[in-house]
Every structure is written in C-alpha cells, then in structure tokens.
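For this depiction, one protein chain was excluded, whereas all remaining protein chains were kept in their positions.
To keep things simple, chains are lettered A, B, C, D, E, F and G as they appear, and every chain counts its residues starting from 1.
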Amino acid sequence: MSVKEYLRERFLPHLWCPGCGHGEVLGGLVRAIEQLGLSKNELVMVSGIGCSSRISGYVDFHTLHTIHGRALAFATGVKIARPELKLIVPMGDGDALAIGGNHFIHAARRNLDLTALVMNNRIYGMTGGQFSPLSGENVSATTAPYKTIDRGFDIAELAKAAGATFVARSTTFHVQQMIEIIAKAITHKGFSVVEVLTQCPTYFGRKNKIGDAADMITWFKDHTTPIGSKAKQENPGLIERGIFVQKQEPEYCEEYEKVVARARGGRS
Amino acid sequence: MSVKEYLRERFLPHLWCPGCGHGEVLGGLVRAIEQLGLSKNELVMVSGIGCSSRISGYVDFHTLHTIHGRALAFATGVKIARPELKLIVPMGDGDALAIGGNHFIHAARRNLDLTALVMNNRIYGMTGGQFSPLSGENVSATTAPYKTIDRGFDIAELAKAAGATFVARSTTFHVQQMIEIIAKAITHKGFSVVEVLTQCPTYFGRKNKIGDAADMITWFKDHTTPIGSKAKQENPGLIERGIFVQKQEPEYCEEYEKVVARARGGRS
Amino acid sequence: MAKPKLKQHHINRDWCKGCGICVELCPKKVLELDDQDKVTVVRPQDCICCRLCELRCPDFAIEVETQE
Amino acid sequence: MAKPKLKQHHINRDWCKGCGICVELCPKKVLELDDQDKVTVVRPQDCICCRLCELRCPDFAIEVETQE
Amino acid sequence: MERCRLVFSGSGGQGVITAAIILAEAAVICENLNAVQSQSYGAEARGGATRSDVIIADSAIRYPKVIQPNVLVCLTQEAYNKFSAIIRPGGLLITDSRYVKIQRKVDAQQRELPMYRSVMEQIGKPIVFNICMLGAVIALTGVLHPESIMKVLEGRVPRDFLELNQRALHLGMELGRTAAHSSATART
Amino acid sequence: MERCRLVFSGSGGQGVITAAIILAEAAVICENLNAVQSQSYGAEARGGATRSDVIIADSAIRYPKVIQPNVLVCLTQEAYNKFSAIIRPGGLLITDSRYVKIQRKVDAQQRELPMYRSVMEQIGKPIVFNICMLGAVIALTGVLHPESIMKVLEGRVPRDFLELNQRALHLGMELGRTAAHSSATART
Amino acid sequence: MGQTPKFVQGNEACVEAALYAGLNFFAGYPITPSTEIAEHLSVRLPQLGGKFVQMEDEIASLCAIIGASLTGCKVMTATSGPGFSLMQEALGYAVMAEIPCVIANVQRGGPSTGIPTHVSQGDVNQARWGTHGDHAIIALTASNHQDVFAMTVEAFNLAETYRTPVILLFDEVVGHMREKLLVPEPGELPLVERMRTSVKEGVDYHPYLPREDGRLPMSDFGGVHRYNVTGLVHDMWGFPSTDPKVVHGLLRHLVDKIENRAGILAHYKEHQLEDAEIVMISYGSSARSALHVVEDRRQRGERLGLLELQTLWPFPHELVRRKCDQAKAVVVVEMNMGQVMQAVKLSVPQPERVFLANRIDGNFITPGDIMNILRIIQGKGV
Partner (left out) sequence: MGQTPKFVQGNEACVEAALYAGLNFFAGYPITPSTEIAEHLSVRLPQLGGKFVQMEDEIASLCAIIGASLTGCKVMTATSGPGFSLMQEALGYAVMAEIPCVIANVQRGGPSTGIPTHVSQGDVNQARWGTHGDHAIIALTASNHQDVFAMTVEAFNLAETYRTPVILLFDEVVGHMREKLLVPEPGELPLVERMRTSVKEGVDYHPYLPREDGRLPMSDFGGVHRYNVTGLVHDMWGFPSTDPKVVHGLLRHLVDKIENRAGILAHYKEHQLEDAEIVMISYGSSARSALHVVEDRRQRGERLGLLELQTLWPFPHELVRRKCDQAKAVVVVEMNMGQVMQAVKLSVPQPERVFLANRIDGNFITPGDIMNILRIIQGKGV
C-alpha cells in the first residue's frame, strides 16, 4: 500500500502551522507502517488532546481522540479487550508527561504491548506556548516570562525506570532514523516508547529566538548524537539518539491469559 | 525534647492493627526528628489517605491530612508558600505511586526541598487488601485471587529517574538504619525519598501466608542487603537497602527567588 | 563507653496490642506475652539493653531504662 | 544498486504551506519558494534524489519521482 | 413475623461477623426464612469492637438494622461495655467468661459461658471459637436447627476442617444447654 | 452613539489582531471613547483566516461583536472570500492588492491598496504591514487621530522600532488619502 | 440452579447482575464501600474469560472501560464519592462520544473523604450535574438485592440502547448488607445486546447518525469500519466540527435522546398509594425504612403510601406529579439535605406541601426518624 493510503487525504492540508514538526512525525509514522505493510483494520490510534494529538484525525485507522493526558488509559482498555490489535499512542510532551505522567509510568510498568510516541516539542502548543515538563531550565514561554526554573524530565530515563521494554529517541532532522525506530517499536512485543524531538516554530521557536522551522530542525542536528558516541563524552550536553532499551519481558495481555487459565483451573 | 513530646499522646493507642509496621515508621520518624532536635512549629506533615496517612494524626506538628494520592501536590503549595518550613510527606505505596504517581515524579523533578516517606507495605491496607503497584508479581490480594501479574515499580529507580536528589530504602527490621536515613533525608536540601519496607500483617501477611508481624519483619532481614553488597551479586533477588542517591542540585524555592529577582530587575 | 546496664522496662499495657514483635525479635528472649496478650519481662537478667524492642514496638508500649 | 536518477518532483501547491524546510535543508539547494510562498524546483539537475525534502515535508507536499 | 434479632459483638479476629453471616445464610438457604445481616464498618475497624446484626423472620424484612437485640453476644470486654446497654429488656445476653467480666446489671438473662476455654481445652483451635458461640446461641434460642449451620459450613470450609467445626458447634450447644438448665432462674 | 464598527481579517502572521487592539486601545486611552475589541479564536487558529472585531463609540457598548462592519479589511484571499459578504451596504472594504484578487461585487466602497508592496519597497520590514494598514484605515475613515495611534505604539514597541512604525503608519495614510481622492467615484 | 437463593451483599448482587447482563470488561480502583464489586469480579470475570483490570486510579478506570467498550465489550467500573468526583471529566467524554458503559457509585458520607464507612445519598445531584457543560444522564438505584439485580441489568440495557453512560447510584447500606437473592434463569430477564451496524465493508458508515428510532448502530474497533471518536463536537462521521448547526444538533441530540424519554425510562415501585393521604417518596436503602413505616402505620389505619423511585435521572416529573395529585402532603425520605425533594418540588403543583424526612449524620435513617417528621406534619394539620 502506498503511504498516502494510510492517510485521510480529504482532511489535508492539516491544521498544523507551517513548519510544525508534528507533520514530519505523521509522515515518519505512516512510512514506518507502510514499510511494515500493516493492514489498516488492525491499527488503532489513541491520542489525547494537543496539537500533536490531532494526528489521529489524519490517519485512516480506527482512531480514538480522547481527553488531555489520558490516551494511555483509554489505550489500556482497548488493548486488554482486544490484544490482537496494534495500538499506537501519539502524545504531546505535556499530554504524555505533565497531566498524563501517571498513566505513562503505569502503562510502562504493565509492559502493555503498544507503542507510545511522544512528540516532544518542549512546549504546550495547543494552548499557546506555555512551558512543559520537557522544556527544561532557561526556556522562555508565555508562562515563563523570566525563563523556566523547572528541571525537565528525561523521557528515556523515566520510561526505563518505570519498566518500558523498548525505549528510543530520534528527531525531525533524522527522519530516516525516526522511521526505522518507529518501525522497530511497533514490532516490539511489550511497551515501547519513542520520543521524537520535534519543532513548534510558532511558539517554542519564536519565544526562544531559534529562528524558523528549518533552523530548529538544524538545532536537532547540532545538539544530538548517537548513543554512547565519542562526541557525547567530549560534550555531555549533547542529547543521545537511538535505542536505549530493547528487551523481552512478560507482556500484560499474555500474562492475563495465565490468570484466566488459573481461574478456569479453579484455583482460587 | 523527648520522643513522646513529638506525639499527640492523647490519641494513643493508635488505630493501626496489632503489629502494623506503620507504627514502627512513626517511631522511627519521631526518633529521627528528636535526634535532629527540630522545633515542632517549623514542622509540617502532609499526608494523603490510607492507613499510613493516618500517621499525621499522631505527630504534634502542623498536620494536613489530605486526599488520596495528592499529598505531594498539597505539600508543594505549602513549601513554595513558606520555604522556611520543614515538610515531611508520608504516603502509602498506593497513595504515593498508584493514584499519586504523577505528583511523585513531578515533585521529584522540581527538586522541591521536602521529604517523601513511602511506607511500602505492598498492599492497600485501608480498603482491605487489594494489590498495589508495589505488590509485584505472584502476590495474593483481595483483587488478585489468582495472584498478581502486574510488575512492581522500583521506587528508588523511579525517584532517581524523575530527578530526586536523595533516594534511600530501609525496612522495619533495620530500625536504627531507618532512623539514620530519615534524619539524613530531612537534613538533605532538595527532594528526598525514603522508602521503608513495612508490614501489613492483617492483609499482606495473612493473604500471602507469611505469618505474623514478627515473621514479616524477619522476612525483611532475610530478603534485603546493603547496596552493592557481595550477597547481592550472588543473589540478585535480594532488595538493596541504603542510600542510592545523594547529590546537590538547584532547589525549586531557591530558584524561584531568582525569578523574583529577574522580575524585579524588570527583565520581562 | 561502658555497656549500659538495665534498670527496668517500662511497659504501657494500655498501648501494648500484643503483636509479639518485641517478644519474637528480642535477641535474648527476655520478653513474653501474658494471658491477656500483653508483653511482660520474664528474663530481665538476660537483657543486653539493645533497645530493639523499644525501637520496633509499633505502639510505643515498651521502654528500656538503663543505668548510667 | 545504481544510484537513482530524478524523473521529477511532484509538488502539491494546495498542501504546501511555504515553511521552507525543504528549501533550506536540501543538501543541493534544488528548491526555492516562489512569490506565493510555494515551493518550486529551480535546479533539478543538481538533485541527488536523497528524498530528504519528501521525508521532511510536514505537509506531504513534495514527492521525488526517480527513474528505475 | 420476626423471629429473632441478634447482635454479635467482639474484636476483629474473633470471627463474629462470619458467625453472623453463617447464621443468617443458614436461615435463608436451609430453612427458607428471610434474613438480613449487616455489620458496622469503620476505617477504625482496625481493632476496636466489631458488631454484626442479624434479623431472622418469616416475612419480608424492611429495616435491616437491629436497634434492640433480643439476643446479644459479647466476646470482648470492650464490646460488652459498648453494647450491653442496647439489649431488649428480658433479652438474652451471652458473654465469654474468659474475655468478659460482667459489671453493670441489665434486665436480661445473662449467660456467662466458658466458650473460649472449652474450645482451647477440648479442640485447641481458636479459629472455631465463633462456631462454638453459634452452637451456644442455637441451643439457647432454638432459632435454627444445627443441621442448617452444618450445611452452610459444608459450603464454606475445606472438607478436612468440617469435623473440627462440627465439634465446636456441638461443644457450644452443650455449653448452651447446660447453662439453660442450670440457671433457668438466674434471671437478674 | 456608535462611531464605527470594523472587522480586520487576514492570516495569523499578519498582525491584524494587534492592529485591532492598537486601534481600540487608542480610542479608549487617548481619545476617551469607548471601544471593544474581540477576535475569533480557534484550535484551528493554526493557519486559517483570523478575524478581529472593533467597535468604537461615545456611549457604553453592550453587544461587543460586529455583525455588519462598516469598515472591513481583508489582507488575504481566504479572509476576503470568507468575510467580504458581511460588509454593511455602502461600507468601506479595504484589501491588499498583493494578496487579494477582488472577485464578487459587493455594495461597498472598495479600496485595493498596494500596502504590502509599498511596505516592502519603502521600508523593507513586513512586520509593520499591519501598522501601514492602520494608517490607511485612519486616513479613509478619520475615526481617530494618527497621534493617538503613535501614542499607543510608544507604549508597545521598543524605542528603536518606533520610527519604523511611524513611517509605516504615514505610508498607509498616504495610500489611503490618494485612494480616497483618486476613486471618490469608484463606488461600485 | 438459578432458583436456589443466594445470600449475598448488595455489591455482590450487582456483580451477579452485571455478569448476567454480559459484562466482560471491568476496570476499577478500590474504594469503600464499593470495593466488594471489584473483589468479586476479580474472582468471577477470569473464570468466564472476561477481563478484570485494577487501574492506577479512577480516572484511568473509566477511560479504560470506554476504550474497551469501543471494541464491543460490555463494560463497567465501580467507585464511591471521591472516585466518582475524579471520574467527572471522563464521564463527560462518554456522554459526548456516546459510549455504552455502566458506572456504579456506592454512596458514602461526603463531602470530601467525609465518613467513608457510613451511609449517605448525597451524590444524587452530582450524578446529574457533575461534569461540565449541558448534558443528560441516566441514573438508577434500588433498595433491595432483587432490585439491585434488576436495575443493574437494566443499566446495561439502557447503556446499549441509548449509547450512553448509565450510573448506578447505590448506597453503603444496600451495598454492604446481606440478604436473599434469586438469580433469574438465563433468558428470564431481557438483555439488550450491542447494536452493530449492518453497513457493509466499503460502504460509508456514519457512527453518529441516529436511525429513525434514535439508536446509533456501532462498529467495533478492529472491524471493517474505520471511523473517528472524539470528545470535541463532531459531525456524523465523528470528525471535529465547529459548524453552529452541527454543534446545536449534537447537543440537542445528546440531551433529547434521554430527557424526552423520561416517561419510559421511569422505573419505580408503589406501595399502597391508591388512597394515600400522605405520599412518601423515597429510593435506595431509605425506602426500606419508609416502607417499614407504611406497613406499620397501615395496620393502625393511617392512610400512608410510598412511591419508591428507581430511576432518579432523568427525573420522572410527570410520574411524581401523577402519583402525588391526591396527596395532602408529600414527604421525601432521603439521606441528604433534600436533593430529590428539590426535584419533587419542581414536579408538583403545590411545592409548599412537600416535606423532607432526612438524616445526614452518617447513621441509617430509622422508621422512628420518619415517624417523628410525620407527627410534625400531621401536627401541622395536613
């Protein structure tokens, strides 16, 4: 199937701003799925609220556009009810880790077989540019006129500690890597987290004088490096890209089958 | 001041079951505070809901018994409003990491100067013995008649990944260590997490046939080991005790002072 | 420093819930529960004043008083 | 495998929002924005068919068609 | 028409609630009567005196709680102190002689039975203390047939514990009967 | 009594909302009039046609929205297509000649002004496009004095940008005046 | 076997009924006094191959069952006051997206943590208005285990019929007390199954286009129809819209599908109303005490009757008006400060004749409490 066949073309051009990285992530996602040749009927996308979450309107899957921060909770219900379905759960950084942080760590803990895709633009885009738990320190935002003092989460570290069995990071500059990683995440059995560093030129870019969309993408080139690279040792400030965790552990739905077996075996 | 002077003796004996470890934690806490010789007026305890959270009724501090899972959110308000106060936030494992997980990781991220004391009995005591996110696999509970399949959190790992600058673990067997660690946590500048493994003989003990309170305490002796001990290498199943993290990083209230300075400096 | 000598155990029978923690975990088996399920001191002479009973009692029901 | 030769760029002017990503990040500066802020191909001969413009376009507005 | 209103009281571990449930269930399942069982919960149900109410009747039961029991069982001093006053004048008050020292005089037939002691001496398993108590209640009130209790127990306890429970039940019935005769006049 | 109802429309980046605020603020702060400004938000405010309404009056303003503007400004084709129909018969319709091709005939005085082009040619900074537009509006309507606009700008833009804005404002006023004369009869 | 009685708690009766109705997915978070519902389901669901999930909180619980419902499951969650408050946002989502689901709220003493182990009926108005924005809701209750069973089954039926969340508003007394329950034979109670679209693959399916009868056939996630579900105002395909006509149409549909059916949705029981001079109106466990009073006073010749409401929302104004029109006085018996009494006042022509017999101290209202009020009213010469 061609990439476009996974899209609801009738809704394009999408509502995102010119240069918004969310469109690149959408592109990366459908290309990854196209490579995997998945059928649209087995795909369910569950998203929350945010510019990023509007992605569910553009893919021709079963799409569930929910409430802010709860996408993974809804997804947990869909997945456990129908384990054979493939779930993709795109979230903004605020959606996933501000209001949604608890569902994020608990979905990871259960090692539920689905793919959490964090579209991290380090800002609340939909509401007009307030800082997020991923902004990190010294960032300007509409609610941080004197720059942020909050430290940011490291999504990969947090996902790992919470129990995710696949954890990776890429950016909108490294599109091929992004596609490759998303494809691996989708095929992984268990809870997979893919963080994509993406640009919000309208708010993050403007507020922090990083320039236009292209400049922001270039920023990702200059400030990231492959995991464990020499560059990282020389310049610890660099953000690592690649796959941090990839391991097999008991998956929730499979374990649940055992519960049913025990119950039917009458052990109680 | 004597230990008892930190207690509201008129409410003793407390409502906890015979042999409940929460009483030992209460004892450890007031002894630590007595050693530090803190004045009662500078102490604020904020707790949530649960058997553990009832601890706030027994200490003669400023006590705020709040709602389930939100203790750290309330505490954030108290602390930022009055940074000079010393905050102690005891929580049950469910309170802190089931419903309260998001506030836990965000308080850690902000490195707010307070002490989170997780009284981890691996069960929901107050509601009668349902499993918690700390029960781990293969545990019996009133909502797990066929044993749990959920993997448990590692509180220390999670706190560390979220940004806590002091992370430690002890048990109700190792009372002296518990006291020492709690004292260190309280004196630490920044967000400190102390996990105390404690016993709920009434539900966890009974349901899992571990025997009486003393047997459960002994279990902690047999199944834990100092951090990085040789025993750990030989038997990775052992739970480590001790201080995992202890470092200085910018504390939220101090950083906020800089925001005020910038604002007054008129930079906007 | 000279190891402390026992003066006496102060036991608060109203607070003691008879959980048996101090009894079972006393290294010297100094304590027992009476027929009312309250702790009593049966072998004071064996007490090494480690205070573990005091520290582990969830109910502040037992205190170890030592000399000098 | 023989490196691909450019057949043509398919550009969807209705979808192009003129963000300039493809233009600025094209390694060979093949593309430019016209006075309507829509992308146009100005140096097709320099195109190395890396498809980066296609992959990075947030709006699916540019496609690179190659021969064999 | 209502046959009997009972209140069982004691401490958490003693199984008074289970006893109440067994009794009420027996009435419904085996003797085709109506019965309601309810109990006082409390965050403070950690320790403290627990209480369970049972109403047994031929007709439909609307109001499910017991305000004035005509049978009151108290298995701890605390329970006795807390509840003895609510008993119906002329009602039956059963206490365990190890745990309860009768103080206040109430207008009721008081029966101090050595249930706990007998259970420990003759069976040695405290868990069946509550079943023994049930036996006494049945003997003293005749509200149900012992077979009904046994039938319910069959559905509840593992086979190899049944005999244990049966002995406890009969032990309680004996204690009840003897008490009934001995102090037929002990109305205080 | 109401003096004027205006609708400024265009695309997100063009600053039509800022222009509307400046105009209304000038009326309130400098000319002691009443004014209300409002705008259409939209999660879809990402791109799409934005619109801002301004009412200027001597008396209190209750209903704050503009249903039929007597001054309508459209700075993009999309905005023109979407809003040109709502103009009040005989009203004033101002469009930018680069961005808008007039199609439909409406009962209004239509003014196609080369605002964007002039700004780029004579000032070279697109950010002041909206201020130029304000100049044109003022010249064509006389609703406020230019000094009022400048006074508000002083409070809003960094000093070194003031002169830039002033030039844009006057440029717009010129375009407005010439248009006013040239096509005094161009009523279509 | 269905006819051998069980002796169970009200919470267990609710569980048996849910399973009878076809529940196959439950997600919840423990809270007194509703916890037994989760506990019993954790035993029973796996035996039947159904799904039981304990979530991290109540918000996640409701979200999870909504997700499961979209795959075609019959779903439920259970909670009490504080948890119900937390569910309000997701509840509004279920209303907006028209998701069949059942939410049991076993009421305890509020506000806030209140008196967790004591009875109350204080959440009646919250059930109606707890989430933001105009909406309509269905809430059912019951006073005894046989009715708990019937109303629970009905809740699942209504959820499917009207594609809406249905709230079971029980209380601590009914939830915790034990009494007889006769589980009906399979087929004895009618069940409404998920109505799935007959639209074939490839043909345009409208998830939000009501049929003439007002019902909206669904298509399971994973099936051949891929559509969108959102909490935003949406068109008949489920895609966001801000078109005023669409907005108006959707909001009216959501409210009218329920409010306009208040008549047929009204479940109730009446006791000796024919010649009643004083009509008592009650529901849930309070109705037991009220009925006790009726039976007791009737023996003494007092003309007292009881209207027991089982449907609290949409409020059966018409029914109440009809049943009360002969009454000299109407006495609403409830364990709150008069939440249903307010609704009754809106129903009857003479609100001043409506009185309240309530108890709010955490104790179960007694026949004596009610009698005291009746005496006062009668003293008023009513």
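We adopt the following convention: a contact is a pair of C-beta atoms (placed from the backbone, for glycine too) under 8 Å apart; a residue touches a chain by one contact, two chains touch by 3 or more.
These figures come from a predicted structure and were not determined experimentally.
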Touching residue (missing chain; options G:25, G:52 or G:93): G:93
Selected residue (touches chain absent from view) among A:30, A:49 or A:194: A:49
Contact with the hidden chain (one of F:9, F:37 or F:141): F:37
Chain not shown: contacting residue from A:7, A:25, A:98 or A:118: A:98
Touching the absent chain when the full complex is considered, from G:131, G:144 or G:311: G:131
Chain B residues that touch the omitted chain in the full complex: 11, 40-42, 44, 46, 49, 56-57, 60-67, 70, 73-82, 84-85, 102-103, 106, 256, 259-260, 262-264, 268
Interface residues of chain F (partner: the chain not displayed): 21, 24-25, 28-29, 34-43, 45, 61-65, 67
Contact set of chain G toward the excluded chain (per top definition): 59, 81-82, 84-86, 88-89, 92-93, 95-97, 107, 109-118, 120, 122-123, 125-126, 128-135, 230-233, 242, 244-245, 247-248, 251-252, 254-255, 336-337, 339, 342, 345-346, 351, 360-363
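Throughout what follows, only the chains that are shown with their structure count from here on.
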Chain labels contacting chain B and also chain E: G
Chain at maximum distance from chain D, centres defined as averaged CA atoms: E
Pair of chains ranked first by number of touching C-beta pairs: A-G
Length of the line joining the C-alpha centres of chain D and chain E, rounded to whole Å: 87
Gap in Å, rounded to a whole number, between the CA centres of chain G and chain A: 38
Numbers and ranges of chain C residues touching at least 2 other chains: 17
In chain G, residues with contacts to at least two other chains: 32, 43, 46, 56-57
